[in-house]
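Only a portion of the chains appears, each positioned as in the full assembly.
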């Protein structure tokens, strides 16, 4: 085998990009063709090219950067709270009977509760600024993390816990050094569910409460029947979301390099 | 409720008949597994066993007779529900680094490399960094895993995993060693080397060892006493003295040795046949 | 000619105050319902969804605020939309006009004092939102530069004011009747002071649909006239309060004001105030919500309501 | 008694609510005392509208959830075990995951209108995310020797997926389904809030628009209670399904 020269590398890279984005490209092409075919009015389905143009204009004026930064900030701060809080509550529930007693029914009730209905209360308590938005996001996205943590900890092989106890690990150390890594695969799954949820709820909260942010911009566009603006928002959120989801998957791969899933499945 | 009375009587006897007080006292211990679904299994039935300080006891018995269960109880992993287990005179309440255990299925941390697995116990003992790194290397060397320090358990062969587990437990130098078929997955030669190393460590830094094995020769060779367990529900059937000069290379051919092996072999055989008989 | 009755889907947002939410309660009065047409009344969260539904032919008769009408025509390009009837008008003399409250102890005594304050709204571009912006603009105040807009649901507005989350709030019926609001708040201005009569909400339908189903639509309007008149007849007031109570789960006593002089004006012939509508749409355009001037006469078709009214003479 | 102690935290929560409202920690217009909510609830049960609206809602939630479990599960497993599927489908899934489903309404309405179809689609899309991620991650982590085992006993590829990959993925998959179950109730309400003639979300929407918060919270609590019951039943089933995990 000759050493990899740049042409091979470039070819390989192109190949990956082409295959990876093939389906998206097809979707986008279908969109443009459909919109231009005249089947729909621009209000129903604006052409992709116009939407991109609009995004470009927003980028030039700086609106895009501000809105994106605000939405991301809200989503990521909430995500951090969900990750830390969710894992902590989940761990407490698995290791402490009192915590389990307290949280178990509350989670069962709180998880499927349509929390939007409490919006007026939240606005009155916390206002419409970041605190209230972040609170709404957190109460919506923390549950998957808690649930995943609990079920992950239940599934840990008891010999692993014994092993650590045997080598002198104290309860606190066990949590960090054994329970957490052993449960990590499923906790990561919970986080992978929670991250896009935080983005979704961030946008929805912005839509409901107005103000800056991608959701606010989309809501405004939608009120003024500005479809191009609405679809621009959809595209922007899709791109940001895609990056977040990908980043999370990469992080997972890094953290779980030891795990079975790091290997490509054989004998498929 | 006559158990408490019984126990105190028995404990008295132990102290009276042995010059050194036993380091591990297993007193009329029974263990019943109650799985959430499926049948209950009485794994141990009134097992009693005393192991003196620095003694090396081998545990033999048919498959499923409760050997692992007994180690788990002494290790403090399972709660002692009937009977009592004392270590150094105190009832066992929880696992602790005074009792190192090598699990039958290794129980390596899959997210740590070979080195990381071995280092873990040392960190927990609070050993300084340089020292523990050195010690980990020494033990990797000892079990012949040089070059695999940074491999994850999933990248090791069965025997290599087992050797990692052995190294991990030996490295943090517990006073008491509980070993559950520690050499089961090793080839004859590596096994011989490991046996020699174990003996060397045992002699240099004296430890009390309880060693489960299926190899009668190994048991007789390594142990001071061999406890033979009966088929399920497990009981201690007989305890045989097996003190030989471990440093004699010709020991395996010695008549006394071969006879001991035969004697124990027959004891185990009876049990296995009984176990088999019970089924049909 | 066709045996199948025409399906007419009607939209509503707020119960009771939107006709579509209550007309079916008196469908026994209707003469043609079930014969030449049928009604489905569908609740929408707001106008954006209605505009999308109209565009997709999912909604035949929609109740749009004047601002939404301007947006539907100017931004969504719904050129064939037609105003066919009135729902209610604000500020007609002798009737209610939306009030805008501040706290008594806030020290705000005139509109100019709102500089640097927080103003509550139910959402940018709504009829009420535009009324606020127009009023404040008249007094030289611009959003963002001079005041902050805070969005919240209309029912929560009194609480937002009283809990000091907002310094000015719109009070529409029935939330304006909150006793604590009356006690701790005071009216800074009424909508009619700046906008005069406001044609708040109109019914619209697409021209294509009207043309195709003209006869059925006249039948429909006729029945609607009968029903809406019944509701506004003072001698039915007790029963009306019962219906409102059943729908909203609020006690009937709370509906004393409903369809009286204390309520906003509703035209007995369902004829909208086109002149006011033109003014209102112009204000919307002035504030920049739609680009071009709209000549609203082109989008009004009162023939259905007039024909129906003739039949009832 | 045991059950009582078990659910005591809920009682505490309810008490907290009642107190917060009675002590006027928050305006009673926005959060009426729980006792009044209960009164409103009893009224609505009597008139039967909770039941009729509930049935309409449950049908939508059930259909959306069912679809998301079947399609999401299959998709997740297929993405884990088939390269072509992964390459083709994964980018789309990854793109649609983080979209607020309500933002997609303009698109879904074009195809499905504002009827049950678009609501079910909305619930389906929203619930699919956790199921797919759970199935995907669970399926990727199935132990290789188990797969080999099944294959060597004559299981062909699809069979092996069903016999080994699915059960190995079960813990994560089930957790994903639990999340989806919860989301289905939330999405149900938000989709019915947008446009509806019937359903819990419709009730919540217009009662809220009318400022009738005690009746609105009665509906919210009904949804929460149904969600709670579903979650409990679901946990029971999970416990049985995963009994093999000691």
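We call the chains A, B, C and D, going by the order they appear; numbering starts again at 1 in every chain.
Methods note: a residue touches a chain if its C-beta (ideal position, glycine included) is under 8 Å from a C-beta of that chain, and two chains touch if they have at least 3 such contacts.
Given the structure is predicted, the values throughout are model-derived calculations rather than measurements.
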**Asked** How would the full complex read if you wrote each label with its copy number?
**Response** A x1, B x2, C x1, D x1
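Just so it is clear, only the chains that are shown with their structure count from here on.
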**Complete:** Per the C-alpha centroid definition, the whole-Å distance linking subunit C and subunit D comes out as 36
**Prompt:** If you average the CA atoms of subunit A and of subunit B, how far apart do the two points sit, in angstrom?
**Reply:** 49
**Whole-Å gap between the CA centroids of subunit A and subunit D** = 17
**Touching two or more other chains - residues of subunit A** = 44, 120, 124, 158, 222, 227, 259-260
**Request:** List, in ascending order, every residue of subunit C touching at least 2 other chains.
**Result:** 52, 56, 153, 155-156, 159, 163
**Message:** Residue numbers of subunit A touching subunit B in their complex, please.
**Reply:** 157-160, 162-169, 173, 177-178, 181-182, 184, 256-260
**Prompt:** Across the complex, what residues on subunit B touch subunit A?
**Reply:** 72, 75-77, 94-97, 99-101, 103, 105, 107-112, 120-121, 124-125, 152-154, 168, 172
**Prompt:** Across the complex, what residues on subunit D touch subunit C?
**Reply:** 27, 29-30, 40, 43-44, 105-106, 109-110, 113-114, 193-197, 202, 205-215
